[in-house]
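The other protein chains are all here in position, but one chain of the complex has been omitted.
And then chain A:
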Amino acid sequence: MHPALQGLLTIALGVGGCVAYFYLSNQFLDRVLFPPRGPNAGRNINRANMIRPWLFLGPALIALGLYLAYPVVETLRLSLTERVPVPGGQPGEYDYNFVGFANYAQMMDEPKFWEAMRNNFMWLLVVPALSTAFGLLAAQLTDRIRWGNAAKSMIFMPMAISFVGASVIWKLVYDARPIDQEQIGILNALWVGLGGEPQTWLTVPLWNNFFLMIVLVWIQTGFAMVILSAALRGIPEETVEAAIVDGANPFQIFFKIKVPQIKTTIMVVWTTITLVVLKVFDIVFAMTNGQWQTQVLANYMFDKLFRANDWGVGSASAMVIMLLVTPILVWNVWNARREMR
């Protein structure tokens, strides 16, 4: 069968299967299990209503349990074990020996791990702040001009590009050619045009981290802009007019009237981008692969798990990422719920 047809069939079966599940299981509950008639009609209705939420939530809960909760527990277990081949066994047969926190201790001794921690921390400081600030700026400015919607589409477009795709684009921006050739990377073209020597930007320690961060800022600004633009439009126009009459200038209106009113939205955007940053992998993987002191935690984990085949340390680093993400995630959800109220 043609792969496209196969894809369509999968979609049709998947969606149809979901609809059928919800419809038929609901019918079964109402018609067969607890029909709202007979001597116990009232009791049956109550029971059906008690079961219905679980019926509808069931598939999601099972899927989340299977693909999220179970892997977390399993990763935790792996991070506390070491994997050794079974003596005299088939290739691929392993024993898992409990080693306590040895994997963690080994990881802590590696400078590369601390480099990843340091870089992740820098990413954490820079990317959410810049993305949110640029997004807010873009939202405010594009709301005030006639071609604002066109500008918005342009700024939003990077959101539609995969991280790897974006990395390829930016790799071209940072591209370097020998000094006697024409520079095809725009950064070097500008640099040489200003009289500099061509640089291999991605190998300049410390700065190369920022060159990588720009890629994520470029992607996330569109996201921040869209959310913040909607929030800005939700501000009652009269409060702005009242501030104008009260004598506020445009900067005061923006910073003292508008921004405080969308504070919770800004926090949600900020923390959402923070979560993306903590998990950042593709950009580093595609552009430097962690060389030249650009390692980050997710790439470190990938290195350990799939290149060094060290499941213990790999899992331990995965647990570290999860520990860092969890509090921000909780705060994010708490903020989002507060905003909905």
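The definition used in the following text is that a residue touches a chain if its C-beta (ideal position, glycine included) is under 8 Å from a C-beta of that chain, and two chains touch if they have at least 3 such contacts; residues count from 1.
What we mean here is this: contacts and distances are computed from a predicted model.
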Hidden subunit of the complex - UniProt protein name among "AdoMet activation domain-containing protein", "SGNH/GDSL hydrolase family protein", "sn-glycerol-3-phosphate ABC transporter ATP-binding protein UgpC" or "succinate dehydrogenase": "sn-glycerol-3-phosphate ABC transporter ATP-binding protein UgpC"
Candidate in contact with the missing chain, chosen from A:105, A:242 or A:308: A:242
Candidate in contact with the missing chain, chosen from A:25, A:106, A:261 or A:289: A:261
Residues belonging to chain A that touch the chain removed from view: 236, 238-239, 241-249, 252, 256-257, 260-261, 263
